[in-house]
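With one protein chain held back, the other chains of the complex are shown just where they sit.
As written, the chains take the letters A and B, and residue 1 is the first residue of each chain.
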Amino acid sequence: MRIFSKAVFVFSLVIGAGTGCSSMGVEPWERDVLAKEEMQLLADPVEAGLDDHIYFSKEASSGGRGFGGGGCGCN
Amino acid sequence: MGSPCELLTDADDEQLAGQLLDIVSAEAWRVEDKFSRYLPGNIVAQINNSDGDTIKVDDEVADLLDFAATLHQLSDGLFDITSGVLGKLWRFDGSDNIPDANEVNSMLAHVGWEKLCWKRPQLTLAPGMQIDFGGLGKEYAVDRAAVLVAAKTETRCLVNYGGDLVATGGSARATGWRVGIEVPEDESARAGHLIRLARGGLATSGDARRYVLRNGVRYGHILNPTTGWPIEGTPRSVTVAADTCTQAGMLATLAMLNGAAAEAFLDEQEVRYWCLR
Partner (left out) sequence: MIRKNRKSIAATLATATCSLLGNSIPEPVQAQEEPGWDFNTALLYYVEGDDRVDDLSLNVLARKTFLDDRSLSLGFAFDTLSGATPVGAVPFDSVQTLTRASGRSTYSVPADAIPLDATFWDTRYAIHANWQQPLGRLYSIDTGLSASFEYDYTHIGANFKLSRDFNKRNTTASIGLAFASDDMDPEGGAPVPLAPMLDVGDQSNKTGDESKDVIDVVLGVTQVISRNMLVQLSYSFSDSSGYLTDPYKILTVVDPVTGDPVPRVLAPGAEGPSHEYRFESRPDSRTKHSFYAQTKYYMSGKVLDASYRFMTDDWGIDSHTVDLRYRWPVGENKYFEPHLRFYSQSEADFYRISLVDGVPLPSYASADYRLGDFDALTVGLKYGWTLASGNEMSARIELYKQDGDAPQDQLIGNQLTREMYPDLDAIIAQFSYRFGR
């Protein structure tokens, strides 16, 4: 639990810094590149899901990016 | 043009964007000043005050008159730029006020393309007649602006005058502009359609809030120039996609003139359309 509360604390700092840091970023009209499909954080959810499933079955770690999205009897 | 006009462009050169805006706005005002029936002193005012005299018109006006003649023929007389005077009799405010039949009949004496004499470049109206380019002016203006923009740049641009629009430039596989077609009177925008327009024109003909309601029958504001009465069974709105805004607009208008058979007409013409009833 100690790691959990430390992490929440660090996170709040990061968010606080982010929200206060209004100088970092772009204007709404400069988002052309960011709108491209290949620039999305999760560009191919099907492939990501398939990879996550393979690595979840063969390794001891899982997720990290978001949620596990469904369990299986393979680990 | 009676509506907000805008130019959207993909240009990342501020100077070019500024130049394109100047080109488009100059052309919009030029067309409006020349063809608006509300401005005194322009060619339309001269024609409408000619009282039977022959007026010599320039090539641009002549081209539009030739176009209006073609549309008159294609529509079997339902599209008629001399029918504007009928508008004085009808008030489409949702009320149940309809004009007296005698009033309509006497007004009809001044309506009818066949009653004027058009021999390029000379136009002679009978006394009491008026011409009105309102039915094709906006779409024509959009296409004129597009021609000038395309001559200046290959960057993707969208010329939009109040919902009559055309897309130019860009490569064959460029993603289109996202254009929404609203459902009339549905403010929440939950319904409607979303179209990707990469090339070509889109125009809408609709009755929106202009209608007369009498004995439970709704009459749209499109008048039949041969009878003086609204066309029955018109859809609430028709949107058409075609190679140019003018074609799109004319097809939408012709569809409305077909009243209840609007969809059938558009199906036969094999054009992409969205019809709301």
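Please note the rule applied: contacts are C-beta pairs under 8 Å (C-beta built on N, C-alpha and C of every residue); 3 or more make two chains touch, one makes a residue touch a chain.
Nothing here was measured: the structure is a model prediction, and the numbers come from that model.
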Neighbouring shown chains of the undisplayed chain, as defined at the top: A, B
Identified contact with the non-displayed chain, of B:L202, B:V238 or B:L276: B:L202
Candidates B:G134, B:G162 or B:G176 - the one touching the absent chain: B:G176
Sole contact to the chain not displayed, among B:K88, B:H193 or B:R214: B:H193
Interface residues of chain A (partner: the chain not displayed): 3-4, 7-8, 10-11, 14-15, 18-19, 21-22, 24-28, 30-34, 36, 38-41, 43-47, 49-50, 53-55, 58-75
Residue numbers in chain B that touch the chain omitted from display: 63-64, 66-67, 70-71, 74-76, 78, 140, 143-144, 147, 171, 173, 176, 178, 180, 189-202, 241-244, 246-247, 250-251, 254, 257-258, 261, 265, 268-272
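FYI, only the chains that are shown with their structure count from here on.
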Averaged-CA centre spacing for the pair chain B and chain A, given as whole angstrom: 51
